[in-house]
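Beneath this line is the structure, given in structure tokens, with notes to follow.
All protein chains of the complex are present and in place, except for one that has been dropped.
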Amino acid sequence: MYILHLIMTAICLTLALVFAYLAIVSKDLLMAVVFSAAQSIFYALVFYLLLAPDIVLAYVAVSVGIYSALLVFIIRKTERYEKV
Amino acid sequence: MSNSIELFIVTFLWTYIYLALLAIIGLAIYGIVFRPNILKKIIALTILGDTANIFMIYVGYRYAYPLKPPILWSWEPTPEDISTFLAQSVDPLPQALVITAIVINLAVTLLICFIAVQAYRLYHSLDVRDLAKLKG
Partner (left out) sequence: MKRMEHIIAVGMVLAVALIAYFITHTWALGPIPPVELRGIAKLYLRGMMSKTTPFYVSSPEAVTSILWDYRGLDTLYETAVFFLAIIGSVTVFRLLREHEHMVEEHRKEIKVPGMTLIVKLITKLTFTIIMVIAAAIALHGQITPGGGFQGGAALAVAPLLAVAALSRYFVEDVGLKERTALALRTLGLAIIGLIALVPLMLIGLGGIAYFMQNLPKPWARYVGFPQWLYDVPLGGSLFFYNVAECLAVGAGFTVLFLLLSIPEKIYMKVIEGEKGE
């Protein structure tokens, strides 16, 4: 039973690694924000599996809600594609 | 026999999780140093801060089977309640430090985002190489 929790944590962190790589490499900044939000959702699952319920409440509201909305506002005010 | 196989599987998964976290830290540092757009650097900085937080929580995890979060379930505990609680709970100190770290990373990211917008309004470019050529 304990190994089941560790296997779930390992799968979530593997998917978070893939999404973090896609977020840093992509040239369209709006897609980078979407990938970063998906990686934050997997991190919130890992915080729950490591038995830290206080942090899940603070982390989901801040990282998936506020960072994504703030960056979308700022992309609207500046440019969407990065050069080179 | 099954005890040694179980120890092998647990140690393999534990090492895999450590190395995956180190790989994400390496990717985030690559993103901060080698990408010239300021918004991409901000996204990589948030990834770096969050991965450091998960590392801290992972240090407080244990190898014991009925494992529970650090919340007491009875409001008038007897001494055997407290000794069961100590044998079954996770370390609470890294969790408090991580909440402080989330707030401070949020404050720094907010300030950097607002200053980046103001720099775009004055100089019409978000590229670090263009901003480094300004004089005065």
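Letters A and B name the chains as they come in the text, with residue numbers starting at 1 for each one.
As a convention for this text, a residue touches a chain if its C-beta (ideal position, glycine included) is under 8 Å from a C-beta of that chain, and two chains touch if they have at least 3 such contacts.
Predicted model only: the values in this text are computed from it and were never measured.
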When the complex is taken as a whole, what residues of chain A touch the one chain not shown?
14, 17-18, 21-22, 25-26, 53-54, 56-58, 61-62, 65-66, 69-70, 73, 77
Residue numbers in chain B that touch the chain omitted from display:
7-8, 10-12, 14-16, 19-20, 23, 60-64, 69-77, 79, 82, 85-86, 89, 91-93, 95-96, 99-100, 102-104, 106-108, 110-111, 114-115, 118, 121-122
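Just so it is clear, only the chains that are shown with their structure count from here on.
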Distance from the mean Cα position of chain B to that of chain A, given in whole angstrom
11
In their shared complex, at which residues does chain A touch chain B?
1-3, 6-7, 9-10, 13-14, 16-17, 20-21, 23-24, 29, 32-33, 36, 39-40, 43, 46-47, 50-55, 58-59, 62-63, 66-67, 70-71, 74-75, 77-79, 82-84
What part of chain B is in contact with chain A in the complex they form?
6, 9-10, 13-14, 16-17, 20-21, 23-24, 27-28, 30-31, 35-37, 39-40, 42-44, 46-47, 50, 53-54, 57-58, 61, 63, 65, 67-69, 71, 90, 95, 98-99, 102, 106, 109-110, 113, 116-117, 120, 126-127
